[in-house]
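Heads up, the thing below is written out as structure tokens.
Every protein chain except one is present and positioned as in the full complex.
After this line comes chain A, so read on.
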Amino acid sequence: MREVVTVTPCEDGPLLLRGPFELLTQSGERIDAGRATVALCRCGLSSVKPYCDGSHKTAGFRATSEPEPPA
């Protein structure tokens, strides 16, 4: 089985990244994730972007895990 990268949108929270991913800056430099599974902020409020720092909770960020139906 080929290992793939998976991205899981968490309900009211971040995107979880698993697998052999690499994080790169726009100029192509590697960002050291420091762990095998990372949470990327999707509420925009984290103080340690691109990672989630839990700020989505105090902000009351809402999002489903499933894709939103077209409006």
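Keep in mind that, in the parts below, a contact is a pair of C-beta atoms (placed from the backbone, for glycine too) under 8 Å apart; a residue touches a chain by one contact, two chains touch by 3 or more; residues count from 1.
As a convention for this text, contacts and distances are computed from a predicted model.
Participant: From the names "Mycofactocin radical SAM maturase", "ABC transporter ATP-binding protein", "Xanthine dehydrogenase family protein subunit M" or "Iron-containing redox enzyme", which one matches the UniProt record for the unseen chain?
Facilitator: When "Mycofactocin radical SAM maturase", "ABC transporter ATP-binding protein", "Xanthine dehydrogenase family protein subunit M" or "Iron-containing redox enzyme" are compared with UniProt, the left-out chain turns out to be "Iron-containing redox enzyme".
Participant: For review purposes, identify every residue of chain A that touches the missing chain, sorted by number.
Facilitator: Contact residues on chain A toward the absent chain are 10-11, 13-14, 16, 34-39, 47-48, 51-55, 57-58.
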